[in-house]
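Below, a portion of the complex is reproduced, with chain positions unchanged.
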Amino acid sequence: MMTVNSLEIPRFSGIRTFMRLPQAADGQKADVSVIGVPFDTATSFRPGTRFGPAALREASLILKPYCPVVDVDILEHLTIADYGDCPTIPGYTAESLDKIQEHLFPFYKENTVPVVLGGDHSITLAELRAFHEAKGPAALLHFDAHSDTVPEYFGKPYNHGSPFYHALNEGLIIPEKSIQIGIRGPLYDKHILDYPKNKGLRIVLGDELHNRGCDAIIAEAIARLQGSPVFLTFDIDFLDASYAPGTGTPEVEGFSTRQALCMVRKICKKIDVAAMDLVEVLPDKDASGITALAGVSVIHAFLAALAWRKSNTPS
Amino acid sequence: MMTVNSLEIPRFSGIRTFMRLPQAADGQKADVSVIGVPFDTATSFRPGTRFGPAALREASLILKPYCPVVDVDILEHLTIADYGDCPTIPGYTAESLDKIQEHLFPFYKENTVPVVLGGDHSITLAELRAFHEAKGPAALLHFDAHSDTVPEYFGKPYNHGSPFYHALNEGLIIPEKSIQIGIRGPLYDKHILDYPKNKGLRIVLGDELHNRGCDAIIAEAIARLQGSPVFLTFDIDFLDASYAPGTGTPEVEGFSTRQALCMVRKICKKIDVAAMDLVEVLPDKDASGITALAGVSVIHAFLAALAWRKSNTPS
């Protein structure tokens, strides 16, 4: 499965697909399946991430297949195809989550690694439901500024601030094999993280990550995530507001793309990631496009780790 | 009820309220009640009008009380207060419509003219329901590029493209006393406007308005709207995309602010408008702020006509 060669055809040419890879034909299978979920109805503050998948595809034009840090050529080891976007129902959150789950289920069921382009973070609940239906509960590797474990907003259960409350409650993730990294910024109250902590979820606050350093947390994550299929969810606001201004609820005191990509590469080389998503890119606030670029760079780091694992696994 | 004097205190100063008017105290009454409805969950394409009320308040800083075209000082004849925003439930359309209706009902019930700052056009359904509950069915004066009479989107009833389908169906408006002006742009199919037309609604296409001119339509609207309390709803995309770029689904071949304000002033001086709203201002696409400015100018034109009617009515 070949990408368009950007040394032959300029990269600003053509119908936009992820990394200029082929749009998947009916029934086609690939090692990695890229699917957009343009949904932002569950956003509590600033909407617009429904245009995230398009922005990520546009930003991905600039990507190339060889990663010099991991020393691997992604397309040499992986077939990747773009499966377009999942249908949603703007204005109807619960119904959309059902529709997303249904649409994504076949991907989780198949022998492929789905890479979902969000979309607000509520979609991860639909993904985890489909994942659970196909593979059982997941170990969660979660990069974010926010824990997203609030039970309800405005008297309603579904919101981009609540997916992991429901995931815990519905048994979709294994708390003792899950970890949230980078949670920071002011909170509603002192006890708002008690519930997920009491359930067994490990929450690494931003302050702890700054103080202990990335390597310590990488080691802890690898130890924790061993032995179960891992679901990687990356909210772009894990990055500092200066690295990712284009998101709905940016937070200061965050992390650099260098830190993020190193963590993703090092952790994912050592564990079995079965699915990922990249959420909360909001193009209207991304004046120069660096947020979408950061987003596809995180995906690229993950793909490099995945390709490395495949190239280093006896078949 | 006095506005802040911008010759004494610079207009860039202070907590933002509509026209720098006082924020209403509990239980306070005014001739005109300004209420924001920051809701955009029912948007089918580009969301963000939940920030419309704030943008309209910011743009209204520039307004002054005397209208030289109508020759009336608005604040000499009308008390006006800003009642803040209505609560909504982002992510839940039907529930939000109920909540909006409930919040607005007391305004329609009282002897005040509510001016609602939207929000997407779905909120007008909630307004019309509250209006109906308080006063009975309305004669509708509707400026827009789109008829918004599609029965459903994505299999669901509520959407900013459907409020007037439901208003017709629920008997909230009197079709034979209602008029839509400026509808234009490509349509889904040739028969999509048959239902409202068959119900008796008058739809003035943009092409007709261009060809026959504003004065002919003004006369027709005045004749049609006589004798019932009128609900004025103004979708900012009635204006051409060059006059109102900051909206979710702008349309070309539209109308100027000169045309819009003349129509509003001339019609509203002759009929009894009991409520109005101004919807679909989308600040994220309003690079220079001229769309919000156009929006508050439409409201100002309406207020001038209202003040004129009051000053010319024997009490």
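The first chain written gets the first letter, and so on, giving A and B; residue counts start at 1 in each chain.
Operating definition for what follows: contacts are C-beta pairs under 8 Å (C-beta built on N, C-alpha and C of every residue); 3 or more make two chains touch, one makes a residue touch a chain.
On a predicted model such as this, the values are computed, not experimentally measured, just so you know.
Asker: When 2 copies appear, how many make the full set?
Answerer: My count of identical chains over the entire file-defined complex is 6.
Here, only the chains that are shown with their structure count from here on.
Asker: Can you work out the whole-Å distance between the CA centroids of chain A and chain B?
Answerer: Chain centroid spacing, chain A to chain B, equals 40 Å.
Asker: Taking the complex as given, what residues does chain A use to touch chain B?
Answerer: Going through chain A, the ones touching chain B are 40-44, 46-48, 50-51, 87-93, 95, 122, 153-156, 158-159, 284-285.
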